[in-house]
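Below is the structure I would like to discuss, written out as C-alpha cells.
Yeah, one chain of the complex is gone here, protein chain that is, but the others are all in their spots.
Chains: A, B and C, in written order; residue numbering restarts at 1 for each.
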Amino acid sequence: MRETVIKEQAEVKLRSPVLIEGLPGLGLIGKIATRFLVRQLGAKKLGQLYSPHFPYYVIVNRKGSVRLLCGNFYFWRNDSGQNDLIILTGDSQAQTIEGQYDVANAILDFAKKHGVKAIVTIGGYRKEVEGSPKVVAAATSTELLNRALKEGAMVSPAGNPIVGTAGLLLGLAKFKDMDALSLLAETGGYLPDPKAAKSALEVLLQTLKIKIDLSELDKEIEKSVKIIERMREIEERRERYAQRARRTEEERTTYIS
Amino acid sequence: MRETVIKEQAEVKLRSPVLIEGLPGLGLIGKIATRFLVRQLGAKKLGQLYSPHFPYYVIVNRKGSVRLLCGNFYFWRNDSGQNDLIILTGDSQAQTIEGQYDVANAILDFAKKHGVKAIVTIGGYRKEVEGSPKVVAAATSTELLNRALKEGAMVSPAGNPIVGTAGLLLGLAKFKDMDALSLLAETGGYLPDPKAAKSALEVLLQTLKIKIDLSELDKEIEKSVKIIERMREIEERRERYAQRARRTEEERTTYIS
Amino acid sequence: MRETVIKEQAEVKLRSPVLIEGLPGLGLIGKIATRFLVRQLGAKKLGQLYSPHFPYYVIVNRKGSVRLLCGNFYFWRNDSGQNDLIILTGDSQAQTIEGQYDVANAILDFAKKHGVKAIVTIGGYRKEVEGSPKVVAAATSTELLNRALKEGAMVSPAGNPIVGTAGLLLGLAKFKDMDALSLLAETGGYLPDPKAAKSALEVLLQTLKIKIDLSELDKEIEKSVKIIERMREIEERRERYAQRARRTEEERTTYIS
Partner (left out) sequence: MRETVIKEQAEVKLRSPVLIEGLPGLGLIGKIATRFLVRQLGAKKLGQLYSPHFPYYVIVNRKGSVRLLCGNFYFWRNDSGQNDLIILTGDSQAQTIEGQYDVANAILDFAKKHGVKAIVTIGGYRKEVEGSPKVVAAATSTELLNRALKEGAMVSPAGNPIVGTAGLLLGLAKFKDMDALSLLAETGGYLPDPKAAKSALEVLLQTLKIKIDLSELDKEIEKSVKIIERMREIEERRERYAQRARRTEEERTTYIS
C-alpha cells in the first residue's frame, strides 16, 4: 500500500447513488453527522480507503486489535426514494498538500465508478454561534444549491474557503462530470459539536427527502453542552481569580508610587 | 487531477505572443497589475492551470458557487502592434518547493506551445518607499533588459533574489529557448499595493508599446492610501500610549530607588 | 539509491521465521531489545535497508569510517524450536509521512519473501512507571494476542496510537496475509530505557519459547538508573533553589505592600 487505494468489501449495484462525505474536520461535524447516518440507516460496508498520506500510526481498537487509519465507505438502499446513498466517513484527512488532492481524486474515481452524479460534503463554518447553528451552503450547480437553500440553508458568503476534502471534492467534481454541494454548519469549532452536526443533517435529509429520527442525537448534544458549560465555569473562575490578582497588584503598585 | 494540468478554453492562433505573469506575491503587485490589464484590454479566457501543489481548499464565489484554486490564462489580440499577449494571473502560487518548479515548467511548456518567445513577470521589491515606487528589472537577455531600462526601470541590485514563479520563469526560460524579463516595483509589501502595481505597469506598457489609460487604477490607489493612513494613525496612537505608560513606569521606579 | 532498497548479504532458507522489529522510538526500547537479542543469540547479518526517507546525514564509526543510516536485518536459526528469527534493528525511522508507509511496505515485502507469517514489533508506551514496567499488547489476530497475554502482557487500552514502523507493520500486515503483534513496554520515554526493554524481552521470549539469559541487560539498567538518579537530584536541587527564590520574593513583596 504505497498509493491511495480503495479496497471494496461488497459488490453492489446502486441506483443513482448520492455520495455523502464527512471526514474529521472543524468541530468533527462531518464525522458526527455521517457516523449518525450510518448507524440510523443501518448502512452496510462498501469499502475502505487507505492512503500513505494519512498519519503514520495505527489505533488500538477494543480487545487489543489494531486499525490502520482509513476512510470507510458505506452504502444504503433507499427503497422509498430515487437515490441510494454512499456514505464516507473515516479517521483522518490526508496530511500533505499533494496528499489532499490525491485522496480527493481517489474518492471521486470511486464515486464515478459507482455511478454517483451528486455529492454532498458536510463540514463546519467557524463562527460564534448563538441559538441554533445555521447551515451555509455552496455548490457546483445552481440547482443543487437551490434545493439546499429551500430547506433552510443560507448561501455561503463569498470568499469563504472550504478546506480539505469537503472543499476539494467540490472543486474537483467538475473534472469528473459530477455536481457537488457543501453544507457547513456554524460552530465555535473548539470541540466536537453534535448540535451543529444536527443542523447540517436536518438540511441534508430534507434536501435528499430522507426521513430519520434525529432525536437520538440529542443525548450527544446534551453531553457536549454539559462539557462546554463546565469549561465555561472553569474559564470564568480562572478569569475572576486573574482579576483579583490584577487588582491586588494594582493596589500594591499604587501604594508604592 | 493529480498532476499540474492546463485546461484550454479557447483554440487560438496568436502572433508572436508575449507572456505576462502576475501571480499573488509581495504586495499583490503582479496580481493587481495583470488583473487590471485583463480588464482594461478586454482579454479573453485562454485556459486554466490546476495543480495539486496549490493550497487544499476551494473558495466560494458570489452566489454560492465554488472555485478550485487555479491560474488563469487570458489572451489579447494586439491589432496595432506585433505581439499579442498571454496574461497569467491566479489565486495562488505552489506551496511546496518541488511544486514551484513543477508549476513554472507547466507554464513554460504552455507558453512554448503558443509560440511565446518573451516573458515578462511582475512582482514586488521590498523597500521602504518614499514618493513614487521605482521599478527594478532583471532579465535573461541584455536586449530585453535594455528595453525596460530605457523606459525608466533601474537595474536590479546584484544578489537580489526573485522568489517564486516570477523568478523561476526567468531561471527556467533558457531551457526552453525563451527570453524573460522581471519587473519588480518597490513596495513595503505589507498590504496590496496598487501604487506599486501602477509603476510596474507603466514600465511594462511602454516597453511593449501598448497604450492603456492607467487612471482607472487611481481609485484603488486612493483607497489603499486611506487604509495605510488609518493604520499609521492607529500605530501612532498606540505608540504615544506606550510612551506614556513607560514614562509613568520610570517615574515610579525612580521614586522607589 | 533513490528508492527504499534492501541489500541482501546472505542467501538463506529459514524455517517459518518470525520477524522481530525494533527501530529507534520511545525510550529506544525496541532498539535496545533487538540489539540485545542479536548479540545474545549471535544472529547473523541478513541484509540492510536503505531509504531516501531517512535523515540526510551519515554517521562516523570508530576509526573514521562512515555509515549511511540504515536498517539492519539479522537472522537466527532456532535449532530447538519451530521458528527461526529475522531481527530488524537500525539507526532511524523514515522522516516523512509517505516515507513511513514506504519503508513499512518494503519491510513487509522482504518478510514475505522470506516466508514470514508472524511479526512482533517492540516499542514503548508512555506512562509514569513505578516498579517494574508492564507490557501492553495489541495484535492483528486474537491468537497472537492471547499468547502474549498469557505471558504477562496486558491488553493495550483502546484508542492508544502505535506510532511509526512498530504500528504501521501491524496496520499493513493484513494486506500481505501476515499476522502481527506489538509489545509496548511502559516508559517515561525521556531517556534510553533498558529496564522497559527487559520487560518487553521477557514477554517476547516467553511468547516465542526462546530462552536467553537477560541478566546481561542488568548492567545497562544499573547505569541508566544511576543517570536517572543523578538527574533527579539535579532537578530537586534546582527546585529547592527555585522555592527559596520564590520565598524571598514573597517576603519582599509582603514587606512592600
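The working rule: a contact is a pair of C-beta atoms (placed from the backbone, for glycine too) under 8 Å apart; a residue touches a chain by one contact, two chains touch by 3 or more.
Bear in mind the structure is a predicted one, so any value in this text is a computation, not a measurement.
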item	value
Interface partners of the hidden chain - shown chains only, full complex considered	B, C
Residue of B:L46, B:I59, B:I162 or B:L208 touching the missing chain in the full complex	B:I162
Contact with the hidden chain (one of C:K31, C:H53, C:H114 or C:K195)	C:H53
Touch residues of chain B, complete complex, unshown partner	94, 97-98, 100-102, 105, 137-140, 142, 145, 149, 155-164, 167-168, 170-172, 175, 180, 182, 253, 256-257
Contacts of chain C with the absent chain, listed as residue ranges	1-2, 52-69, 95-96, 99, 251-252, 255-256
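We take it that only the chains that are shown with their structure count from here on.
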item	value
Angle of rotation relating chain A to chain C [CA atoms, steps of 5 degrees]	90
Copy pair chain A, chain B: interface residue numbering same or different (half cut)	different
Distance from the mean Cα position of chain C to that of chain B, given in whole angstrom	51
Shared-contact residues (touching 2 or more other chains) in chain C	none
